[in-house]
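Here the complex is missing a single protein chain, while all its other protein chains stay put.
What follows is chain A.
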Amino acid sequence: MQRYSLFSLARNALSDHQNWQQAWRSPPLRDTYDVLVIGAGGHGLATAYYLAKNHGITNVAVLEKGWLGGGNVARNTVTIRSNYLRDESIPFFVKSVSLFEGLTKELNYNLMYSRRSMVDVVQTWGRLRELKRRMLNMDIHGSTYEQLDVEELRRRIPALTGGGPESRLPILGGMVHPDAAVCRHDAVAWGYARGADARGVELHQKTEVKALLRNVDGSIAGVETNRGTVRAGKVAVAVSGHTTSLTETVGLRLPLKSFNLAAFVSEPVKPLIDVIVNCPDIGVYLSQSDKGELVIGGAPDPGQSFRRDIKQNVFENAVSAMLELFPAFRRLKLMRQWGGALEIAHDGSPIVSRTDIPGLFVSAGWWGGFKAIPAGGYTLAHLVANNQPHKLIEAFSLDRFRHLDFVLESGTTTAR
């Protein structure tokens, strides 16, 4: 792998940047591998990377229906945080945040990682109670949450001029999560792809998996793709939003529902907000990108959906909610909008698990899965390599549904 550095930049400048190596190869598709990872998104690529790096398993192919990093890893709001509620969730997300912190150096790829606090604007007593409960649990597990009074909240977010005593929902206070960060989403996918490729993993784009295949003994045999049959003893499914469509080809039903979650960005403006602002009571959150655009997300479309656009009324709800608290944003033009199909499990927690089909693993239910990419890949690779779950994901197995032993989570996204 060609290392990126100031020196390599200078050397390539001398030859007009004509001699950079391609970031990853495009090898021909073989018919057998040790492990297949379906989905070249954040989780799939991270899994392939850690399979090669931590477990020495390099006879791996990542199969992608579209293009690398073109799914939900390109369709999110890049928030990295660990302010979750449950004992099972917090350590997992603390691990993910800590992996993200060292990732630029590890992957030799600039993720433009920018640590900035996440500030919750609290407008109901019930929400304040719930967040304080999270704070107590986060203290135990090494994450951080602190309460702010209204004055301090408005000092940290000068643009927050709405929510006064006369408003529909007056602001009661805030919570700040100093561990939160944002980074460049494409770079996460590309960095993991390049790192995996350098260790021998093959990346195959435009290779759509049509169905999973089983052996006569019931174990996984491989997959049927638009480029032919590919065999492997282990198959990991990381296709956020479309997991059930794939697993049902081998009769495996999973407790997942797919929804459309959307976001949009404003025109770029001067630096205005230096934290991630989350307004859980009205269901909107926003941060400012390095380019100056405000990146704004709202609540999901309530009905099941596999669409990638945004519904007008969902969009209007998010905008009108935001304007209650940030009336000055009325003058901003909105530039782009996007949505993605993602899925949520019956209890709101992710599923990283073996299945009833030997050799088939699923990573699913990532409602807000961008922040989980490093730890999700790290633990799924461990599971695939050892056939035993890493201790961080023991609670996220499918067995919990079998015993109705749910991990009910409220910290997944805003408005939940």
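As a working rule, contacts are C-beta pairs under 8 Å (C-beta built on N, C-alpha and C of every residue); 3 or more make two chains touch, one makes a residue touch a chain; residues count from 1.
Simple rule for what comes next: contacts and distances are computed from a predicted model.
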Record-based protein name (UniProt) of the chain missing from this complex, from "Sarcosine oxidase subunit delta", "Transcriptional regulator, GntR family", "ABC transporter permease" or "Monovalent cation/H+ antiporter subunit D family protein": "Sarcosine oxidase subunit delta"
Identified contact with the non-displayed chain, of A:L153, A:L169, A:L256 or A:A395: A:L256
Residues belonging to chain A that touch the chain removed from view: 242, 244-245, 253-258, 302-307, 311-313, 343, 346, 401-402, 404
